[in-house]
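Okay, handing you the structure first.
Note that this complex is displayed minus one protein chain, with the remaining chains in position.
Every chain is named by a letter (A, B and C) in the order it is written, and numbering of its residues begins at 1.
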Amino acid sequence: MTHRIAILGASGYTGAELVRLIATHPTMRIAALSGDRKAGMAMAEVFPFLRHLDLPLLQKIEEIDFSGIDLAFCALPHATSQAVIAALPRDLKVVDLSADFRLRDPAEYEKWYGKPHSAPELQTEAVYGLTEFYRDEIRAARLVAGTGCNAATGQYALRPLIEAGVIDLDDIVIDLKAGVSGAGRSLKENLLHAELSEGTYAYSAGGKHRHLGEFDQEFSKVAGRPVLVQFTPHLLPMNRGILATVYVKGDPAAVHATLAAAYAAEPFLQVLPFGALPSTRDIRGSNFVHIGVTGDRMPGRAIVVAVLDNLCKGSSGQAIQNANIMLGDDEAAGLMLAPVFP
Amino acid sequence: MTHRIAILGASGYTGAELVRLIATHPTMRIAALSGDRKAGMAMAEVFPFLRHLDLPLLQKIEEIDFSGIDLAFCALPHATSQAVIAALPRDLKVVDLSADFRLRDPAEYEKWYGKPHSAPELQTEAVYGLTEFYRDEIRAARLVAGTGCNAATGQYALRPLIEAGVIDLDDIVIDLKAGVSGAGRSLKENLLHAELSEGTYAYSAGGKHRHLGEFDQEFSKVAGRPVLVQFTPHLLPMNRGILATVYVKGDPAAVHATLAAAYAAEPFLQVLPFGALPSTRDIRGSNFVHIGVTGDRMPGRAIVVAVLDNLCKGSSGQAIQNANIMLGDDEAAGLMLAPVFP
Amino acid sequence: MTHRIAILGASGYTGAELVRLIATHPTMRIAALSGDRKAGMAMAEVFPFLRHLDLPLLQKIEEIDFSGIDLAFCALPHATSQAVIAALPRDLKVVDLSADFRLRDPAEYEKWYGKPHSAPELQTEAVYGLTEFYRDEIRAARLVAGTGCNAATGQYALRPLIEAGVIDLDDIVIDLKAGVSGAGRSLKENLLHAELSEGTYAYSAGGKHRHLGEFDQEFSKVAGRPVLVQFTPHLLPMNRGILATVYVKGDPAAVHATLAAAYAAEPFLQVLPFGALPSTRDIRGSNFVHIGVTGDRMPGRAIVVAVLDNLCKGSSGQAIQNANIMLGDDEAAGLMLAPVFP
Partner (left out) sequence: MTHRIAILGASGYTGAELVRLIATHPTMRIAALSGDRKAGMAMAEVFPFLRHLDLPLLQKIEEIDFSGIDLAFCALPHATSQAVIAALPRDLKVVDLSADFRLRDPAEYEKWYGKPHSAPELQTEAVYGLTEFYRDEIRAARLVAGTGCNAATGQYALRPLIEAGVIDLDDIVIDLKAGVSGAGRSLKENLLHAELSEGTYAYSAGGKHRHLGEFDQEFSKVAGRPVLVQFTPHLLPMNRGILATVYVKGDPAAVHATLAAAYAAEPFLQVLPFGALPSTRDIRGSNFVHIGVTGDRMPGRAIVVAVLDNLCKGSSGQAIQNANIMLGDDEAAGLMLAPVFP
C-alpha cells in the first residue's frame, strides 16, 4: 500500500531530510512539495544532493491539491505553522516539525515564544510527538507535534528516571552540545564556517532556551509535581548531532538499570553497558539514540549521556516514525538506515 | 532469495562501509566477518555505530566455514589480499577491494607496487570492476577487482572522451582533491585531526601515485595506443569525497555531449547541465557520481569535474554493485540510499 | 617613531586582521577605526577576540579627523573604495585592500567588474601592491592597491618563470584551492558551516574569476606580450589558506632554480628543496609564502605549488608590508609572527 505524502516547507534542512528518508521508504511517495519563495523550482536546484530523485516541483501551499494526500509533514518556521495548519483540510493527517504545537498551555506558549498562539484549539488537539512515550495517542491522532531536538535528547536521558523516582528532582543539570544544523539554513554570522569552525561557546544559558518549556511541561507531568532543570546548550563545530551530559543525584546502578529496562524493547533506543559513554559520530544520519550511564567518585551521583542526530531522530526521522504509526505502517519503516561513519 | 555474504577485513573503513550498506540490502545477509587482530570481538566494539545490528563475531579467516557462503568481499590491505584469495575455495565468488588485482600485467604491478605479484594466475582471471564499462565481464566473473577510488573518479570523467576521440590524448591533467578516509584507518601523524584539519597539500605528485597504473592500463586500452596523463592528488580536510578537476583540450560542447550520451541510461552517473559543476557534499554517503563540464575563455579547452564518495561508489558501494550483478540481483539493489546533507 | 594609522572598514575580516597585526607592530598605533553600520560600537563588541586592546570606537568615515593620520588602510568592499578614497585628503598615504585599483586600464576594470570606474585618475596613480616586484614604486607611492589573494598566490608561482622565459606561455593551468575567509563575512548559504564543511567544489571556472584581470595585466606586462592562463578556484572546508597547483611546460630543474634564485633574498618567500611540496597548514596566520617545485614522469612538465594565508600575506599582511615601505620602516616590521600550528 502506498501513502501519498506532502511536505510543506521542503526548502529547509528538515524538509530536505524528510525527502532523503522518504527516498527509500517502502510505502511513502512524495506527491507534493511546497517552498513559497522557491515555488516553481525543482528540488535539484535547491538541493542538488536530491537530483537523482523524480520529485514534483516546489509549489506554493495554496496551489497544492490536498484531496489525494494521506499525510502532510509541515516543516515550516515557528509561528508560520499555526496559520498554515489551521487552513488545511480538517481531516488531513499532519505531522508538524515546528515548535508551534509542542506546548499545550497557551500561557506557556506565549511565555516562551513571545506572542499569543493563533490556533489554541489545535494546540489542544495536538499530541506531543515523543514517540516512545506517546504511541497510543499518536496512533489516534490527526495532528502530531514534533518535539524540539534538544528537548528529545534530554527527555530520553531523564523521563524514565523521573517516572521511577530514582533521582533527586530538584538538582538536575543538562549540559548539552549541539551541531549547527539545528539552527537551520539561517543566514547569521555565527553560523558561517569561518566563525563557527574551530571553536565552541554556550548560548541561551541560564534558563532562557525555549526547549525548557518542553522540559517543564513533560517532566512535571511525569513527576506529578513541578520539576525545573538547569539547561545550558553549546554550539559545536559539527553539522549533525546532539550530546546531552546530564548530571543527576541518585544511585548510578539504579539509574542505568531503570533506563535499560525502560528501553529494552525499543528499536531505536540503545542503552550501552554501564560505564560506556556514547559518541555522536555513532548515530550520524540515523534514527538511533545511544545512551550511556556512569557513576562518579562521589557516591550518589550519576552521569547520563544521550546522543541523537538532531535532523533525523531529533526531527525528520521522528516525524516519519510518528507518521508510520498514524498510517498503520511498521513503526520502523524506512528508518533502519545505518549511521554514516566515518 | 537471500545471499549469504562473508566480509574479510571487516575492521577497516571499507569493511565497515560494506556492513553499513548491507544492513539495508534486500537480499544480502552477513554470515561471516573476519578481522584477524580483532578476532573474537563484536563489531559493536570495533565500530559502535553498527551496534543496532545483529552480526556474527569477528573471526580469523581460517576459522570461517565458506561452504554456505555465496560471495566474499575481501577488504584486506594491499598485498595481503593475494595470498588470502589464492587460498579461498576456487568456486567462491569474490569481490576484492584491494589494489592486488587491478593491474593485469605482472610487470606493471611490480612497477607500481614494488614487489612481484604472488598470484599472477588470479591476476589474469580477475575482471576490472569499473561497473559501467565491464558489466558483461563482471556478470561472468568469479573474481572482480575493485578499482582505486581516485582511478574511478578520473575514469568517469575521461573514458567516454578518450573512446570518442573528442580530446587531445597527449595533454590531460587530472588535479584531484580527496578526503581523508581514502587513507584508511592508518595511524600516521598527517592523518591526525590536529594536523589535517584547516589545511591542504599535494602528495605523490609528478607521476608517482599508484592509481596511475590503472589510468595507464585503462586509457591505453580504450584509446588503442599508449596514453599518459598528469595526475596530482591533494589531501583535503574532509572525510569522504573525491573531486577530480580534469583539464582537456577539445570542444567543450562535444565533451559535454559525449559524457551525457554515454551515461544517459546509467542509474548512478549524473551529468549536470552544461556549465554546472558538482560538489562532493551532494554525493556524500551515496553511490552517485555527479559530473559537470564547462568551457574556458580560451577556445578548445574544456574542464570536466567529477565527484564521488570514495568509500561508497569509489569502493564498497562499487563492490556491492558488482556483487549484485554477479549474484543475479538488480544492479542497484541496496544502493539507492540518498546522500546525506548537510 | 610612531605612525598614526586609520583603518576604514574595520568590521570585516581584513580590517580585523589589520588590527590583529598592528596590535604587536612596533611603530604603528591605531588612531581611528571606521565601520559605517557599526559606528559607535566598540571593536570588542564586533570582534570579541580583540577585547584586550585599547582601541578607538568605530566611527563613520566622515567623522574621522584625518589631520593627524599618517596612513589609512582602506578595507572597504569593492566599488565603495573608489568613492571613499577619492574624497580623502590628497596628501594622505593610502593602502587599499579592495579590488578597485588593481587594474590600470579602465576598460579592463569595466570588463571584469561590470561597471565603469568612478575615479580613473586614481587608478592611474595607484601602484600595484605585489611587494616583492614593486618595491621602488611602492616607496614613492601615495596610493597602493592591494592585490587579489588568489592573484598573489599565482604570481608568486609564475612571475619569475615568465620573466626568465623558462616555461611555455601558452599552456599554463592554475588549479587553486582556497579557504573560505577570502569570501569575507558575507551571509550566503554556501558559506554556512553546515553547507561548506565536509565538501569541496569549483567555482567561477572557465575564465570567469575576476582575479584573471590581474593575471592578464601582470603576466602580459612581464612577458612583453599577451599571456592568458587557465584558472580554476575551488572552495575548501577550511578558513585560511590558499594553495595554487600550477601546471607548466618547462624543465623542472630550471623552474626550481629560477624561483629559488628570484626569491633567495626575500624575507617572506621560501622556496622548498626540489621535490618538496608545501602545505597551507605551515603558513597559517603568517606572512610567509612557501613554494615547491616537482617534475612529472613526462619530461618537460613541471608542477609549482605555492601557499599563503589569504587574510595575511594575501591581504592585510601584504598591506602592512607595503605600508612599512611607504612609512620608511623596516619592511618586515610587525610581520615576523610565526605561523600557528596545529
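Operating definition for what follows: a contact is a pair of C-beta atoms (placed from the backbone, for glycine too) under 8 Å apart; a residue touches a chain by one contact, two chains touch by 3 or more.
Everything quoted here is computed from the prediction, not taken from an experiment.
**Student:** Would you indicate which residue among B:140, B:192 or B:332 is in contact with the undisplayed chain?
**Tutor:** Per the contact definition at the top, the residue touching the missing chain is B:192.
**Student:** Write down which of A:162, A:194 or A:289 is the residue touching the left-out chain.
**Tutor:** A:194
**Student:** Sort through A:12, A:154 or A:241 and give me the one touching the missing partner chain.
**Tutor:** A:241
**Student:** Among B:200, B:217, B:239 or B:315, which one touches the chain that has been omitted from the display?
**Tutor:** The one listed residue touching the chain not shown is B:239.
**Student:** For subunit A, which residues lie in contact with the unshown chain of the complex?
**Tutor:** On the subunit A side, contact with the omitted chain comes from 171, 173, 175, 177, 179, 194-195, 197-203, 205-208, 212, 228, 230, 232, 234, 236-241, 243, 245, 247, 275, 277-282, 284, 294-298, 301, 303, 305, 307, 342.
**Student:** Just the residue numbers, please: which parts of subunit C touch the chain that's not shown?
**Tutor:** Touch set of subunit C with respect to the missing chain: 13, 16, 19-21, 23-24, 47-53, 181, 197-198, 239-240, 267-268, 270, 278-279, 281-286, 288, 290, 336-342.
**Student:** Quickly run down the residues of subunit B that touch the omitted chain.
**Tutor:** Answer for subunit B: residues 13, 180-181, 185, 187-189, 191-194, 196-198, 237, 239 touch the chain left out.
Everything that follows uses one rule, which is that only the chains that are shown with their structure count from here on.
**Student:** How many angstrom lie between the centres of subunit B and subunit C, each centre taken as the mean Cα position?
**Tutor:** Computed from C-alpha means, the inter-chain centre distance equals 39 Å.
**Student:** For subunit A and subunit C, what's the span in angstrom between their mean Cα positions?
**Tutor:** 45
**Student:** How many angstrom lie between the centres of subunit A and subunit B, each centre taken as the mean Cα position?
**Tutor:** 36
**Student:** If a residue has to touch 2 or more other chains to count, which residues of subunit A qualify?
**Tutor:** 13, 181, 197-198, 239
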